Structure formats: structure tokens, C-alpha cells
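One chain of protein is taken out of this complex; the other chains stay put.
Labels for the chains are A and B, by order of writing; each one numbers its residues from 1.
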Amino acid sequence: MIAVELRKLVLRPRIWVNILLLCGLPLIVGIFLKTADFAPPPGQGGAFLSAVRGNGLLFPAAALALVLPVFLPLSVAVVAGDSIAGESVGGTLRYLLIRPVGRTRLLFAKIIALVAFVLLAIACVVVSSLVVGVILFGTGTSAAGGAAAGAATSLSGVSLTQGQLAARLLYSIGYIVVAMIGFGAIGLFLSTLTSSSLGAALGALSILITSAVLQTLDAATGVRPYLPTNYWLSWIDFFRDPIFWDSIDKGLLLQAGYVVVFFGAAWANLATKDITS
Amino acid sequence: MGDVTGTRWRWAVVAAAAAALVAAPVVLAALPASARMDPGALRARILATATLPYQGYAESTGSLGLPDLPNLSEVTSLLGGTTRLRAWYVAPQHWRVDEITGVGERDTYAAPGSQFVWDNGQNQYTQVVGDEPIRLPRGADLLPPDLARRVLQTEDKVAALPAKRVAGIDAAGLRVTPTDPQTAIGQIDIWADPSNGLPLRVELTAKGQHAPDIVTAFQTVDTQRPDDDVITPKPSPDSGFTITDAPDVIGALGQFPLPPQLAGRALQTDRVGGGRGLGFYGTGLSAFVVAPLPRDVAGGVVNAMGKGGAKTVTLPQGQGTLLTITPLSVLVERTGRRSYILAGVVDPALLTQAAAELSQLPRRRP
């Protein structure tokens, strides 16, 4: 069943359009950065954007920072919201269930497919932005006379070797994948509630927006540690030196909690739901 | 069968898991704390921690709604927001503190004889050579050990407080009640690890208030000595690098000599460059600072204070603008030729008195 879900995922034109759009945003930003003569003022604009002009190797990090707040969750919400509701509205859900595919098994396969989508999307963004970054901005070796071997500077002002940079980028990808799975769990649960993919996706997005609003509201400090988006940007802490694990650990725990609760709720709902579509 | 009972037990499992997950952090934070220690002994132990190495992460939250004063936004954000601090401490002259924000950080490395400041936003290392006798408050000052030791050095009226769990440690508490009647601070509550005296949490409450105005506490802390590698600055070849001499900081502030006494408080000559430029008056929690303001800056500051709800006070010579945000008071004194800013966590009347005396200084140049 998992293999079938993965095949369905890659056979879907919509998925690839989605990923193409995700890769497009960093490309557009990169071209504007290159053609404009001035860098964004340091400390303003997206994370890493001012550093990118000096070193294209940092562009994947900047690209992740660009797509993370809106574009990536949007894609995840669409895919997660479609996972059960899409089958339901198309009528294929009933044929899968009488094939028979166990309901828990189906849900599990959908989760794996969602994880695969997140991995695929982020991998495409990182690879495309790495290529774009190196082509547009070079690898930053010229400034240091080649001695620094393409090193980038961490947020703490310490040089990172290419190997360190790659490792931290991989950690960040892992963290963002976990964050997106936590968010996708909400979308998947909503997807089992309704037979409208769009409704489920919009529901997940409205939770995202609510969370983002509450995060900036001082009066809501008490609930802040529970907000799904609260630790999303903590992957930036991988680029500090030494790596700042405190928020990352909390973020991973929080997302694990969301995964457990919302996949659990999706399971509780789907396993006993009357399929009438 | 997938009937009603089937639905119920599944949802019950999910609800129980959700409740457990939501409650877990609350329960962990509310773990009973029972540490008890004689407050006098605890004070002594805290004061002896200046050489105790530690590393940790602390958050400081100030609820003072200061207006955004020109050139002072870094200070106002310390008192009016949350500051996140990573600290590695070996000795009073050997430490590193990172003030971190969402996508940036500002790191200070202290080494005997000089300091390095890395500003990620500016992509710039600055080395400050020589001791800084006077400087603006910075994030590192809000670390619980620094703040607690500074308070306890001048105050000794302490009482016991119930224990509290801070960063997972069962911490013993003590309350400091300032002895000087003219400070605006009502009390300062300090919790420290009874085994080694390391202060973990400090709450600062203004007179007449119930809720603390500034709370600073470790989220995680460890008394393991940090690696030298971590607290040694390693400027990247791609970043800018400048060197400044510490005295320049004062030199820029003006050369007017300050009177040896204001409002009955003595100028702390040992802390300021010979009483020129900027000066501290009084000691401990009732100390206040006096600094000359360039004319153009003074206008902007007064404007910003006006928006923050400042009122005008009449001085024997010239005019004063007084802004009180409990417990902090700020007063800008303007006469025809000079402007001074006075600030401290003190009774506004004390600042007004000091400003009145300043305005009557003889008109002479140094």
C-alpha cells in the first residue's frame, strides 16, 4: 500500500507543479538580488539574504527561510488536506476500502506519502537553490584568496567549512521536515473530517495563521510554547556556533506531540467513520 | 464491531494522550521544590560564585513600556521585552554572552584587557581594548548570576522565600528589601542552587507593585566549565574587523566636570573617568546615572519621552522633562547651554532634586 501511495504521489501532475512553484520563489529572489546593485541591509529582509551575495553556498539556507513561513506550509496543507478528502470526493476511497485496504493501514500509507512529499519538496528546493546560488553568486572563495576553501560564516561569526555547512544544512532539512510533518498531521486529521480537500487545506492554513498571530501577541504568552509554529524558525539555531539545541529540542518534542495527537485523532475518526461518499 | 463504543475508546485514547502531552511541561515546571537555606548563608554563598564557571541559556523578560528613545533602543528593548541569552562563564574577565534574536545575534567575548563584540547584522567584529569603566546596560547584565551578585553586594537585608524549581533545579529563595528609602525598587527575589550558590532566577518588583517588572531566569544551566574554544573569539576572514579604545566611549560624551555630590549622593569617582562626562551617584539600588546629552539628541529624547507620557517639571534654571515608568525614572534637564539625562530606579523626587542642583551649576567652562 505504501508503494502504491508513493506511486500515486509521483504520478500526480499537481505535486510537480507545486514543487516547481516552491523552487520558483528562491529563483526569482536570487535573480533580483543579482541584478540589484545593493544588498538588503544587514539584519533585515530574509535570513541569510545579505550573506548570500558573498557566498552562493548559503543560498539553500536563504531559500529555506524564504519558503518556510508561507509557501512550504501551503503546499503541505494542500497535499495533506487532499490525502483522505481527495480520495473521498473522487469516490476512490470506497474502492480502496473494499479492495480491502485496512483503514489504519491506509492512513499510515498516507502519512508516509506526506513525509515523502515534504522530503521531495525540500530536496528540490535545496538542490535548485544550490545550483542557482553557485551560478549567480559563486562559492565565495575569491574573497578569501581560496585559502578558506569556500567557507561560510555562521551567525556567531565563526567560519564554517564546506563540510560543516553541508552537515548543518542537512540538520536543518531534517528539522524542517519534522516541523512540516507536525503541521501536515493537522491537515491530515482535517482531511478525515470533511470530504472537501480545499476545506481541509484551508482549515490547516487558518490554524497556521491563528498560530502565527498568537505568537506575536504578548497576552498569549502562556500558550506560546504549544503553538505549532512557535519553534519553526529554530532551524536557524543550527547556524549558530556552538549549535543552540534548546529551542531545537523543544521544537522537535512539540512537533512529535502534534504528530501523536493529530495522527491519533485522524485514526480515531477514520477507523470508525461511515464512508458515505 | 465499529459501533459507538468503538468510536468512544479510540477518542478516549487520543484525548488522554493529548491531555498528557499538554500537561507534561506544566507538571515538570510544577515539580515540588523543597530547598531551604538560611538566607544569610545563601547570600554569602551567592557572593562567592564570581569564580564559579557555568554555561546555560537564560531568558529575561521586562515589562517596562519604555518609549523608543533615540540611540537607546538597545537599552529600552532590554527592559521592555524578552532577551534571550546564551552564556559561557569562566571568570569575571573571561566569558562569552550571546544575545540571540530570530535570525541574528550579538555576541560579547570578554578576555582580560579587552572585549570582542560580534554583530551578526553588521557582519562586524569590534575589539574594545582596555577596561570599559562606563557603558550602557547590555544583555549580559541581565544574567541571573550577574544581576543577583550586583544586588547583594550592596544590600544585606535578606529574608527567606519558599523554594522554586528553576531549570529543573530545586532552588532556595531569598528576598532582598532595599534599605535606601529613595529607591523605587520594592523587593528583589533571588533563587539560587543551594549546593553551589549559583543564582538561577531573579525577579525585580517595583514599590507598590505585586507582579515583578523584570524576571530573568535560566532555562537550562550547567556548572561544567565551558571549553576555551567556545569562549575564544575566532573572527572569520569574511567579516569586518575594527578596534576601538575604551576611553573613546566617554570622550565622546563631553567634558563638563560633574559636581562631587548631587541630591545628597556622592559621585562614585572610582567608576567613572575622574568625574568627567558621565557619572554614577549613590550606591546600590538607589544609584542614578547622570550623562550630558548633545543638544540635537536632547530634543529628540524629550520628544520621544513626551509621546511616552512624560511631564514637565520646573527647575530653578531651565526645564526638566520627567518620565516615570515604574520603577524606572528618566529626567532630561535642559538649560540654555547644556542638557543632561538622569536615570535610575529611584524616587522621581530624588532625580528632580538632582536636576535642580545641576541646573544651578556655575556657568563656567572646564
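In the analysis below, a contact is a pair of C-beta atoms (placed from the backbone, for glycine too) under 8 Å apart; a residue touches a chain by one contact, two chains touch by 3 or more.
Here, contacts and distances are computed from a predicted model.
Participant: Consult the UniProt record of the chain that does not appear here and report its protein name from "ABC-2 type transport system ATP-binding protein", "Circularly permuted ATP-grasp type 2 domain-containing protein", "Monovalent cation/H+ antiporter complex subunit F" or "Cysteine-rich domain-containing protein".
Facilitator: Protein name of the absent chain (UniProt record): "ABC-2 type transport system ATP-binding protein".
Participant: Which one, A:Leu25, A:Val70 or A:Val101, makes contact with the chain that was left out?
Facilitator: A:Val101
Participant: Touching the left-out chain: which of A:Gly90, A:Gly199 or A:Pro242?
Facilitator: Candidates A:Gly90, A:Gly199 or A:Pro242; residue touching the omitted chain: A:Gly90.
Participant: Could I get the residues of chain A that touch the absent chain, sorted low to high?
Facilitator: Here the touching residues of chain A are 1, 3-4, 7-8, 11-13, 90-92, 94-102, 272, 274-276.
Rule of thumb we're sticking to: only the chains that are shown with their structure count from here on.
Participant: For chain B, which residues count as touching chain A in their complex?
Facilitator: Going by the criterion above, the answer is residues 2, 6-7, 10-11, 13-14, 17-18, 21-22, 25, 57, 86, 98, 100, 102-105, 107, 118, 120-123, 125, 219-220, 230, 233-239.
Participant: Chain B touches which residues of chain A in the complex?
Facilitator: Touching chain B from chain A are residues 42-43, 47-48, 50-51, 54-55, 65, 140, 143-144, 147-148, 151-153, 155-159, 225-226, 233, 236-237, 240, 242, 244, 246, 257, 260-261, 264-265, 267-268, 271-272.
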